[in-house]
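Of the protein chains in this complex, all but one are displayed in their positions.
Chains here go by letter, A and B, matching the order in which they are written, and residues are numbered from 1 within each.
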Amino acid sequence: MIRRQFLLSATAALVIAFPAFAADTVKVGLVLPMSGPFSQYGQQMQNGIKLFMKEHGDVVAGKKIELIVKDDGGIAPDRARRAVQDLIVRDKVDVLVGFTFTASALAAAPLAKEADKAMIVLNATSSGITAANPYMIRIGQTLPQITEPAGRYAGAQGYKTIYTVVADITAGHDAEAAFTRGLKAAGGEVAGTLRVPAQNPDFAPFVQRIKDGKPDAVFTWLPPGEATINFIKEFNQRGLSAENIVMLGTGDLTDELTIEQTGEAGIGVVTTGHYSMAHKSPKNQAFIKAYLAEFPNHKWPNFMSVSAYDGMAALYRGLEKTGGNASGPALVEALKGEKFESPRGPIEIDAKTRDIVQTVYVRKVERVDGTLANVEFQEFPASRDSASQ
Amino acid sequence: MASNILGILFDGLAYGSLLFLIGVGLSITMGLMNFINLAHGTFAMAGGYISASLSQKSGMPFLATLPVAFVGAGLFGLVAERLLFRRLYKAPHLDQVLFTFGFVLSSIAAAHYFFGAGQQMGVMPSFLQGQIRVYGIDLGRYRLLLIAFVGLITLALHLILSKTRFGAQVRAAVDNQDAAAGLGINVGLIFSLCFALGTGLAGLGGALGIEVLGLDPGFPLKYMVYFLLVVVVGGAGTIRGPLIAAMILGVFDVAGKYYVPQAGAFIIYVLMIVLLLAFPTGLGGKRA
Partner (left out) sequence: MSPRSSAIERLASPRPRPVEVLAWLLPALAFFLVPDNLALGVSIMTYAVAVLALDLVLGYAGIVSLGHAAFFGVGAYTAGLLAVQGWKEPLTGMLLAGAVSLALGFLASFLVVRGKDLTRLMVTLGIGLVVYELANRLSSVTGGMDGLSGFEIGPIFGVFSFDLYGRTAWWYVYGVLILVFVLLRLVVSSPFGLSLRAIREGVSRMPALGASVDHRLRTAFTLSAGVTGIAGGLLAQTTQFVGIDSLSVGRSADFLVMLVLGGTGRLYGALIGTTVFMIAHDYLADMNPVYWEFWMGLLLMAVVLFARGGVVGAGRRLLQTVKTKFARAAP
């Protein structure tokens, strides 16, 4: 049985991989949320990809890069899967790029694996998903990776009582676990936990509960969007910031896409994340300048744009190394252990897990030259997906 | 402890007020006019965008944008009714569902096109921010505003519907269209005005809700369940019913989330099912 499957997939690889050598193009299938509640992410990613191709041309290793965009509509794994099936079978793409949510990446993984296609995952953040397809590379972030440093940071601050408030969904549970792990490693302990519904229009009762508990600090993970904005505002309105309760979170909490909407209420929130628009490096400054020039209507490039930009950088680097061979095994082999400079700082693709290794920064929301920014003040270099180790 | 309970009660009433404000317009278009209007959220969203655009782009004070949001959404509703919705008053309910659902989908894409996909910014004046302390209870100022608006709207609607000539004509037209027309009432016009009133209230609710509910193109779908919840549990066609329903749901939801946070997500849904089974025609429903 195993042998038969091996033979089958070997022949499939031959049949499917052959045209990639012969043709002068490399077809890239993009699976992004272009419509629905997360369409901003899709837009950010598409911008990052366009910007990279504008700067580096659409020909690499003698191959022309051709993009085909598919909308997965947000967290809709069966649509993502069908999009991938269509991309492979109908459009005959060579590489798959995108995947904002874990469910989409995991739903597509078996197909890509069977067809020997490389998957460059731009965001899906759950721990250890690269195990689902030997040709999957994650270039964005993992939630435990950016959350555990928040725990370590909190532990070092000497807060006496710390609460966690997370959305009652898998990502929230993962964040709660990673924060607690980091805090324990730094000698601290969580005094109280609160899990809130993901669909929750009013945070009053939860914020009141925190207020009554009078902790020194609160760690928060909520789905980015109106939930994060509303929570921070309610926290401020109820006078918790005035009582010097520190709000900690991951980068999503004060993401560039919502930082302005949160407004003054967000000032002082401390988060750990992998990208800030305010990251001080020549590479980032050049990136932002080029981005704003290219997309004047999108004033806030965020981690989604950057991971898409880096995803294309990884693809180009891989193709250069393989001489234009875009098959999954060849590309992934070429990219294992690859290190390069991103607008977010130095990044590396782990040779063993094919997962992202990067610096996680501790940042605080401040007003810089009139605009709100996540100002970095501490680093956790070479952070990995801590949960899968 | 007592102040604690009163504080929770206040927050619950404020949340109930929000539910009422975003849903009351639907009680008119759907309840009174017997038109299954899933597009309610679209008009709420329109009011929200009017308010947000005015306060962001031309610096108009938040409170001044509210009447504009009401009138703007009402006019939008009036135009939509004259051009589209009036053709469906006599159509089967399922056709109304399909049509208004299509309207919602189109409006989401249109809002995305014109206003972008991101969250809009609510600009609250400083006197509406923070809390004031009354007899040892902290009351949110914005929440007080919501409660005040509920009182205002309930009173205004009561006066309009029961004391004015227009109100009498509405009641006649709703009870029996043919008889009302026979008495020389312009039923078409009455219905148009009713629809404009309902959508105007939706717009007002959308504008008042930005601070808590946020505002993005997905608004009409995201909160559709909440609009329907208030109106159906309350009993379509009345103002009192949705008011009672919104307050009960608001208080139980907030108290439940405060005292039993583990059950947070279930409370409102389970309460809805229980109330519907106990009062199949709604809390304030008189019509069988």
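Criterion: contacts are C-beta pairs under 8 Å (C-beta built on N, C-alpha and C of every residue); 3 or more make two chains touch, one makes a residue touch a chain.
Just so it is clear, the structure is predicted and the values come from calculations on it, not from any experiment.
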Contact partner of the left-out chain, one of B:Leu145, B:Val174, B:Ile210 or B:Val232: B:Val232
Sole residue of A:Asp168, A:Asp216, A:Glu333 or A:Glu366 that reaches the chain not shown, by the stated touch rule: A:Asp168
Contact set of subunit B toward the excluded chain (per top definition): 36, 84, 87-88, 91, 93-95, 97-99, 101-110, 112-113, 221, 225, 228-229, 232-233, 236, 265-266, 269-270, 272-273, 276-277, 280-282
In subunit A, positions touching the absent partner: 12, 32, 34-35, 39, 42-43, 69-71, 73, 75-78, 81-82, 85-86, 88-90, 101-103, 106-107, 109-111, 114-115, 126, 132, 168-171, 173, 197-198
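We take it that only the chains that are shown with their structure count from here on.
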Contact footprint of subunit A on subunit B as seen in their complex: 4, 7-8, 11, 14-15, 18, 109, 112, 116-122, 129-131, 138, 140, 142-143, 211-214, 216-218, 222-223, 226, 253-258, 261-262, 264-265
Residue ranges of subunit A touching subunit B (in the complex, touch as defined): 35-37, 39-40, 43, 168, 194-202, 204-206, 208-209, 212, 225-226, 229-230, 233, 237-239, 257-258, 260-261, 263, 297
